[in-house]
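With one protein chain withheld, the remaining protein chains of the complex are depicted in position.
Just so it is clear, A and B label the chains in written order, and each chain counts residues from 1 on its own.
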Amino acid sequence: MTKNEGEVVLKAENLKIHYKTKKSYVKAVDGIDLTLRKGETIGIVGESGCGKSTFGQGILKLLPQKTKYYGKLLVRDVDVTPLRENDMRKVRGKVVGMIFQDPMTSLNPITKVEKLFYETLKEHNPGISFNESREVTAQILQKVGIEPRRMREYPFQFSGGMRQRVMIALALVLNPDIIVADEPTTSLDVIVQAQILNLLDELRQSYNASIILITHDLGVVAEMADRIAVMYAGHIVEQNGKEKIYYEPKHPYTKLLLKSIPNTNPKDLELTFIPGSPPSLVNPPIGCRFASRCPYKMSICDEKEPAVVEIDGGMVKCWLYTQGSDKQ
Amino acid sequence: MARDKKFVSERIGDFARDLFGSGTGRLTLIGSFIMIFYVILAIFAPYIAPYDPIERVGLSLEPPSKDFWFGTDNLGRDILSRVIYGSRIALSISFLGVAVAFIIGVPLGLISGYVGGWLDRVLTLIMDAMYVFPGLILAIAIAAVLGPGIVNISISIAVVYAPTYFRVIRNQVAAVKDEMYVEAAKALGAKRWEIILKYIFPNVLPSVVVVLSMNLADALMTEAGLSFLGLGIAPPTPDWGFDLNSGQRFVLSRAWWGIVFPGLAIVFAALGFSIFSEGINELLNPTIRERR
Partner (left out) sequence: MIFILLVVIFFLLRIIPGDPVLAILGGKAPLEVIEQKRHEMGLDKPIIVQFFDYLKDVFTGDLGTSTLTNRPVIEELKDRFPATLELTIFAFIIALLIGLFWGAESAWRKDEPLDIGARVYSVLLYSVPVFWFGLILQLIFASYLRWLPVGGRIPAVTSFKVRTGLYVLDAIMSGDWKGLLEVLRYLALPSITLGMVTSSIFLRMVRNNTVLILSKDLVKAARARGLKKRVVLYGHAVKNAFVPIFTIIGMEFASLLAGAILTETTFSWPGIGSYLVMKIRYRDFPAIQGTIIFFGLFIVVISIIIDIVNALVDPRVRY
């Protein structure tokens, strides 16, 4: 397929992101490998605390100052891990745009929309005039489905869904190659969710951008994503094309996640959930991090961290699939 | 209508908390040490002070020396002794003023909050008007009419702070009077005054205690301000604020000791009281704090 052969826009190699709390380091992202190609949408799924948001924000280096990055994170062939703030600012917005979870709190409510665009455009195109920026703003607002004349209003006058559209427009206005969407629909109601996701997909196509869609909701990625990476406790435990993940899940966690999606099938009304909770990321266990909750646990799982196995077009990080051990 | 002003000491306490973080055990301890220190100074002044504070014992404006640790003022009086004795005035007025404010404000607040109706509204209106007015200006006005003297100044301070007690109590009472245990007491046939005294009062008391301790530092500063303006205690009684009033003369003669020492006495007392009240506040109303 052409998608698999497109150019690589983002590549994480054994990326670790450790951020500092009062007394210790939280190893939120602890060695992940990920490749994103042009025009692709990759969904990163996992429960809260698995590190997906940290990864998303880490791409733009928006995490607190004392955060440490290890490994490589290549954004369009530039490794951003050593970059300082001044250089990162050139990447932000222009190469990578970001959409946040709650449009109520992530958009400055008391600055006019047109001003929000103007300052963003001005930062990356210093010579631009206010009128020029208004033209650009008008165009993009139309694309996201907002009447251009509303640019003179304040965000607090918009509804949640509309605000999220503004947020999307702001993320796209500089024509970035990559868009990171961190739980873009979690704060919205279901109908609006669908609209926003559709919008994102359309825009991705027309801008030919790549999207990293971060969410805990498997239903959200079902439509949009080409590939899905499942994260747990700082690791990517399974990664593959969408169909494979949904119909042939390999990792026990993935399987359980799929099972726990509530559905309306009258034959399957029982709600399953996964007992237990994720391990501490300050002192993660030595072996497989899912071992304590895994129904297929073997003794080796507690002793050694599973190796990454390439299988069936994707990867799995699980002892069950390593040759030489008991297979499912 | 009137929004909540903050006490000077509440602010100081907030600042101190910002600075020192949690560990309020520490704060309360330090605060109480300072308070006790001053109380001791006040009570045992005659035994601690080296000289009689109103007698001329040395040459005018002598810098600090072996004989006069804090130097002498323009009338040749020992500043150290004056500072020590000054604590008597400062503390007695503060305590007295606050006590009277309490006695006036709390019962009024209790009644007003419990009874409600037009009485409540009228009282609240009056108290609010007084509350909004800057404390010092009000105190000045009252002191102006009353004249000097410990009792008069204490009354001024009492009038300034009574509205605060009134408000705190009244709001608490109004909030509490519909609670279950009051209903229960009524159902058991308790008389009105019994309800107020036995049920409501003990429950609103903690907040008052906090206000009380905060008040002290405030009252101290106000008293100092009043005597600085010449509205406080009549000379020659030693008083920190008053000594600073004379301090203006010291400026030109570069007699820094006449200004620095009485002032420091005020600052430390205010700091001590405030930190203490902040600590008490934490103890009685523990808040969920960020770990620092």
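In this section, a contact is a pair of C-beta atoms (placed from the backbone, for glycine too) under 8 Å apart; a residue touches a chain by one contact, two chains touch by 3 or more.
This one's a predicted model, so the numbers in the text were calculated from it and none came from an experiment.
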Check your understanding: Thinking of the whole complex, not just what is shown, which of A:E13, A:E123, A:D201 or A:D217 touches the missing chain?
Key -> A:E123
Exercise for review: Consider the whole complex, including the chain that is not shown, and state which of A:M167, A:I211 or A:I245 touches that chain.
Suggested key: A:M167
**Study point:** Omitted-chain contact residue, chosen from A:A12, A:V29, A:I42 or A:M98
**Key:** A:M98
Exercise for review: Determine which one of B:I43, B:I126 or B:A234 touches the chain that has been left out.
Suggested key: B:I126
Point to revise | Contacts of chain B with the absent chain, listed as residue ranges | key: 1, 3, 5, 8, 11-12, 14-16, 18-19, 125-126, 128-130, 132-137, 140-147, 159, 221, 224-225, 228-231, 241, 244, 247-248, 250-252, 254, 256, 259-260, 263, 266-267, 270-271, 274
Review point. Footprint of the hidden chain on chain A, which residues?
Key: 57, 60, 62, 85, 89-94, 97-98, 100-102, 105-111, 119-120, 123-124, 154, 156-157, 167, 170-171, 174
